[in-house]
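Note that one protein chain is taken out, while the other chains of the complex remain in position.
We call the chains A, B and C, going by the order they appear; numbering starts again at 1 in every chain.
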Amino acid sequence: MTLLPRDRGKPPGASSRRLANALAQAGRAFYARGWALGTSGNFSAVLRRQPLRLLITPSGLDKATLNAQHFLEIDGDCNVLRGSRKSSAEALLHLAVARVRGAGAILHTHSVWSTLLSDLHAAEGGLGISGYEMLKGLEGVKTHEHREWLPIVENSQDIPALAASVETVLRSHADSHGFLLRAHGLYTWGEDVAQARRHVEILEFLLEVQGRRESGEVGRGRA
Amino acid sequence: MTLLPRDRGKPPGASSRRLANALAQAGRAFYARGWALGTSGNFSAVLRRQPLRLLITPSGLDKATLNAQHFLEIDGDCNVLRGSRKSSAEALLHLAVARVRGAGAILHTHSVWSTLLSDLHAAEGGLGISGYEMLKGLEGVKTHEHREWLPIVENSQDIPALAASVETVLRSHADSHGFLLRAHGLYTWGEDVAQARRHVEILEFLLEVQGRRESGEVGRGRA
Amino acid sequence: MTLLPRDRGKPPGASSRRLANALAQAGRAFYARGWALGTSGNFSAVLRRQPLRLLITPSGLDKATLNAQHFLEIDGDCNVLRGSRKSSAEALLHLAVARVRGAGAILHTHSVWSTLLSDLHAAEGGLGISGYEMLKGLEGVKTHEHREWLPIVENSQDIPALAASVETVLRSHADSHGFLLRAHGLYTWGEDVAQARRHVEILEFLLEVQGRRESGEVGRGRA
Partner (left out) sequence: MTLLPRDRGKPPGASSRRLANALAQAGRAFYARGWALGTSGNFSAVLRRQPLRLLITPSGLDKATLNAQHFLEIDGDCNVLRGSRKSSAEALLHLAVARVRGAGAILHTHSVWSTLLSDLHAAEGGLGISGYEMLKGLEGVKTHEHREWLPIVENSQDIPALAASVETVLRSHADSHGFLLRAHGLYTWGEDVAQARRHVEILEFLLEVQGRRESGEVGRGRA
């Protein structure tokens, strides 16, 4: 049984519209901060678990004016069930996060600092961030002494292979709140759109702190 | 006698609404500048001195859409007298500043530069800033030759202990217009919300100047 | 035959207004990001190919409030066919891009990073950028392994000579999606305004990544 033929023309329900509006608002805010320029970035939320249904931004869309009508509904095999645009190839990564982490919303941003740091720390396989109060905003973290490890996955245009690498990394770093694709950007997620958006803001903030710290050696002039 | 049972359902007065609106406006502006991302930051104003009553942001709230209705009223023991949300643990620090400094409004921001500098200068116990005209915007400062000392308090998740450290620091640095929590952020205050907001803008500006100066060694290329 | 006498007073058609609105919206957004301050930057779109007609921003206009009414219509010799303002001298460069590349829209921005990098890399004749996922947003690029070469043209106030240099560079670097004028800024283009705007956002993003990478040696502090 497949919902494809029946759903295609059906209008989305109220809960789907609410999710799409929350995702669109987050996306426009990220664009304004320079974290989703040039049609980069994609944003999704889980509509249903069994079978898996995702609301997701289409491929190649400008995020400046992102709105609820732009979103697609896809199934667990990346088939578009509703919406007239093409799904992004990276939808496979969203599906992987939804499955392995049970996330309700998955957000992917391309910032200057995540691009730089994910490239410069690729050889170490990840980036560790610790000691900052801001870490406490990550779900389940109770102290600034927490060490967040953001694994770095080598970038690839073979998206099924990339999705498999991401699944492996998600399973071997079960405590991580996000991961980086090398010279590409950040993925993070949450139980709902609000939590995922909070995680984007926190991780992008910490990446900027880390990037400025490494690049500038702030403080070397003292003492 | 306690106002708890009687106040709980009573609507806030006009002066309380005015204060809440001013705090909400400041909070949204700080969020827009990246100084209160990821639900970080909290903002308060004194409603009454005897007994002490504070209007304060609740715990874990997104500051993007902060409005007057979100604010709680708490007493001097952190009991919530009005409002349905949970008080932030850091409300104890706001109460300490209100008591020791007689402040009318207390604002706490988490910027990239305050996070970095409060960590890198922790060993010195504080950060001295002097020579800048912008210092004159701090209440009572009459010349750019003023040296502002921002004490740095070691961060801790034991908030009552942290509040005690903050009280000690406030008393031993009676001239300081703010203090830093290590790798955490800035606290400053004022007689009213406008003055406290001015102090946030001035100190965040000076922290950025200081951070860029230390990190970049601006000027080393000349002559 | 020339359209000059007949067109001069005629109101612009719907398609021209649509193009002008899209260009104005892009220009205001660039101004907001600091890429077109102080009346810098100019923006154009092709109205007609045979004979060539360009819609273009006039000389010396503040981009903060740029709107559709500000745009001029010019012919292939820089004569103003519609609009009361003066054409920018750099209109010759827009005409060169429209002719050599067959672009539908040409956008020129002055950012801090393009100004810096175009000066510091001038001796090499250009700037190579590779390895970043963001490159895939450039039309026709299929992989982050792409190497984008942004040729740097020596700046000059002899605009006809500059236009000739630009034509030579456009022909000798047929794959480039943009070029830099030394210590001046970026030119890029696209089939339509949306594609050209995407290219501005992508190239400005990559120039910031490159500039921060070179200036800060981000990552030198690790390991």
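By definition in this document, contacts are C-beta pairs under 8 Å (C-beta built on N, C-alpha and C of every residue); 3 or more make two chains touch, one makes a residue touch a chain.
Predicted model only: the values in this text are computed from it and were never measured.
Note on the chain not shown: across the whole complex it touches B, C.
Within the complete assembly, C:His110 is the residue of C:His110, C:His144, C:His177 or C:His199 that touches the hidden chain.
Listed residues C:Gly27, C:Pro58, C:Pro151 or C:Gly185: the one in touch with the omitted chain is C:Gly185. From the set C:Ser16, C:Ser40 or C:Thr57, the residue in touch with the chain omitted from the display is C:Ser40, counting the whole complex. Contact between subunit B and the unshown chain involves residues 29, 33, 131-134, 137, 142-144, 194, 197-199, 201-202, 204-205, 208-209, 212-213, 215-223. Listed here are the subunit C residues that touch the chain not shown: 34, 37-40, 62, 64, 110, 112, 115-117, 119-121, 124, 155, 157, 181, 183-185, 211-217.
We take it that only the chains that are shown with their structure count from here on.
With chains as nodes and touching pairs as edges, the resulting graph is an open line. Think of subunit B turning onto subunit C: fitted on CA atoms, that turn is 180 degrees, to the nearest 5. The pairing of subunit A with subunit C is characterised as different-residue: of all residue numbers used at this interface, under half are used by both copies. With centres taken as mean C-alpha coordinates, the chain found closest to the middle of all protein C-alpha atoms is A.
The centroid of the Cα atoms in subunit A and the matching centroid in subunit C are 31 Å apart.
In whole angstrom, the spacing between the mean C-alpha positions of subunit B and subunit C is 44.
Residue positions of subunit A touching 2 or more other chains, listed in rising order: 212-213, 215-217.
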